[in-house]
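Would you mind keeping the following structure in view while I ask a few things?
Here the complex is missing one protein chain, while the rest keep their positions.
Moving on, here comes chain A:
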């Protein structure tokens, strides 16, 4: 069964505008003006059971709004939506049993009471049998290393400690589909790594589908083979992370340290006709920009090694981060 199937999914918000001044306030009383914002604009999205998908986009692109529709919190303005075979908003109570959700910016644990009390309540809410509950909880406590936190009230936990507890809370009923809205926001490297390992594990073992939004590109590289990119409410890319890199990482950079200063014009002359660009960085440092992915570094080297003495050389792949930045800046039109 498909985890998510959306056709033309759309959400519009009415934003009321207030006119300035007292006079404006009175006019607002009688006749409020509003503007319609299309936060999510007719997106199509199909996600199969067991996939791990990154849902990315700039601030305000519509990621959280999509998640809220997919989890049944918001009613879509238009479009068709089936998640785990349910209409999330209309069949909410039955549907939400099959999903788990973590909002990085919002806690689902009870603030003033011990963490384990929240877990106990969720066990009853989802009617998890005693044996399953104990087994799952023990396992998650071990992997996420939260044994020492269970009797602490949530308000005393640090962000990273809380986030690991949130994950347990979202998974206590072993949902088939897990939504994560910025789960790693503000976490240190070790906690991030811990959480990622855990997510990979549950995906492999139980085939849990994971849809996560993030601004941390390393999350995607560590977890997701598929990326859906959103811009102003529209899907602008939906495909593999590798293809995204291949299409966008036009070539690479090579840093050279040379034995003596060399004229740029000499380098340019020797590699004339090749799709590349030289850039001077220092007296003896130059950077070679290869502008096409199929141009091999060795071809360039063959042209220059006999004439220029190279002390050190370092090849740099374009990072996914840079690719994403470029797409955000320039739009997808070039791809």
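Throughout what follows, a residue touches a chain if its C-beta (ideal position, glycine included) is under 8 Å from a C-beta of that chain, and two chains touch if they have at least 3 such contacts; residues count from 1.
Everything that follows uses one rule, which is that contacts and distances are computed from a predicted model.
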By UniProt, of "Aminomethyl-transferring glycine dehydrogenase subunit GcvPA", "Oxidoreductase", "ABC-2 type transport system permease protein" or "Lactate utilization protein A", the chain left out is "ABC-2 type transport system permease protein"
Across A:103, A:133, A:198 or A:248, the one contacting the chain not displayed is A:103
Given A:42, A:113 or A:274, the correct residue touching the omitted chain is A:113
Residues of chain A touching the missing chain are 13, 64, 68, 71-75, 92-94, 96-97, 99, 101, 103, 105-108, 110, 112-113, 117, 120-121, 124-127, 153, 181
